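And then chain A:
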Amino acid sequence: MKEKILQDHGVKILQGNEACALGALAADCLFFAGYPITPASEISEYLSKAMYLHGGSFMQMEDELASICAIIGARWGGARSMTATSGPGFSLMQEGIGYAVVSETPIVIIDVQRGGPSTGQPTAASQHDILQSRFGSHGDYELIALCPSTVQEAFDFTVRAFNLADQYRVPVIVLTDEIVGHMREKVVVPEKVELFEEHCVDCHRRYYQPDVDQIPPRIQFYQGHHVLVDGQLHDERGIRAGHIPTVSAAAVNHYCNKIRSNCSDICSTSNYFLDGAEVVVVAYGSVSRSALSAVRQARDQGINAGLLKINTVWPSPEEDIVAACLPARKVIVPEMNVGQYAREIERLVGRDKVLRLPSLGGELHHPSVIFRKISEV
Partner candidate 1 sequence: MNNLAQKYLRQEALPLIFCPGCGDGIVLNCFIRAIDALGIRDDLGLVSGIGCSSWIPVYIDVDVVHCLHGRAVPLAEGLKMARPDKHVVVFSGDGDCFGIGGNHIIHAARRNIDITVIMINNYIYGMTGGQRAPTTPFEAITKTSPLGNDERPFDILSMMTGAGATYYARWTTAHPVQLEKAFECAITHKGLSFVEVMSPCPTQAGRTIFGIRSAVELMAWYKNNTYIMRKGAAPDPSEKRIPLGLLYQREDEIEYTKAVAQKRSVRI
Partner candidate 2 sequence: MRITIDEKWCKGCGLCIAACKRQVLAFGDNYNTSGYRLPEAVNAIHCTGCRMCEYMCPDLCVSLDK
């Protein structure tokens, strides 16, 4: 990791979307391509000026399909790149995300979630893209998805997203929502950030060969390596291997294992009042704000409740979830969807223990709703 001094640091009041944009600039993002979509347009608007001031480029593409492909192209040209969208645009980007997985291209996608499905509720928040972020593209793969719940986290997680993308050569999704995206809060922009420094080895012709940490080294165009980047399953030289079952199987295993086996480094959760908790609330994103209020209220009233806040929804922090939830009597999973992440919790700790608490229609759970559920249990 190398240190980067941020010129413009200090305490600021920022909008969530602005914070994502600033996080990208802090992480040396030099290319942004996007398409306007409520509620993510502010990110494009901010970067349409800021990118030029930072020596980068901004492109408003003709659609999301072009956006995701443009950022993949820019990355191979050597520029860290990002796009921002919401549910419908995210659906369009899935093919491109799959391509980034197979070609092992590090990119960052901000998904400011809104009500779905389809055109849904363009101006209301939701957490509808949790499963789409994991399983949206065809085929077997793993990627990383971070879920900020405050504007500060929107900044920090975006910086982390770039580092994780480069380190694991994988697309990273930052799943905010219309609430976090549009709210304004105090943010402390640090004086220094740590950026992943890619190692570039002399790896002529075998640029997809994984290192000991299972990750292939950095490679980019115009350096004489004569790289072949392909979306077909390929061997370490980039040559297609779809007709060879062993090599194809190894490739798919590689895309999955390089994330799975590094879970302890990637996964992140935050614990609140989990000591001796009989009732554990598992939440992420905006909902975790209400959940924290509810848990505090419960503790004040003598109920042994705790909150496990998920920061990396994918890969799911299985160890942390099991450690927090197994000793508990009941686990409550409030989400702004019908229970997309609750399935994951149910898988890990058993359906009997888990209570889903969905809130649909774009309404964030009021803390009293979660508190009532905790008390009932």
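On the choice of candidates, all candidates are chains of the complex that A comes from, given by their letters.
Following the convention adopted for this analysis, a contact is a pair of C-beta atoms (placed from the backbone, for glycine too) under 8 Å apart; a residue touches a chain by one contact, two chains touch by 3 or more; residues count from 1.
None of the values given here were measured: they were computed from a predicted structure.
Chemist: Thinking of the complex as a whole, which of 1 or 2 is in touch with chain A?
Modeler: 1
Chemist: So in the complex, the part of chain A that touches candidate 1 is made up of which residues?
Modeler: Those in contact with candidate 1 are residues 30-31, 33, 49, 52-53, 55, 57, 59, 61-63, 65-67, 69-79, 81, 95-96, 99, 103, 205, 221-232, 237, 239.
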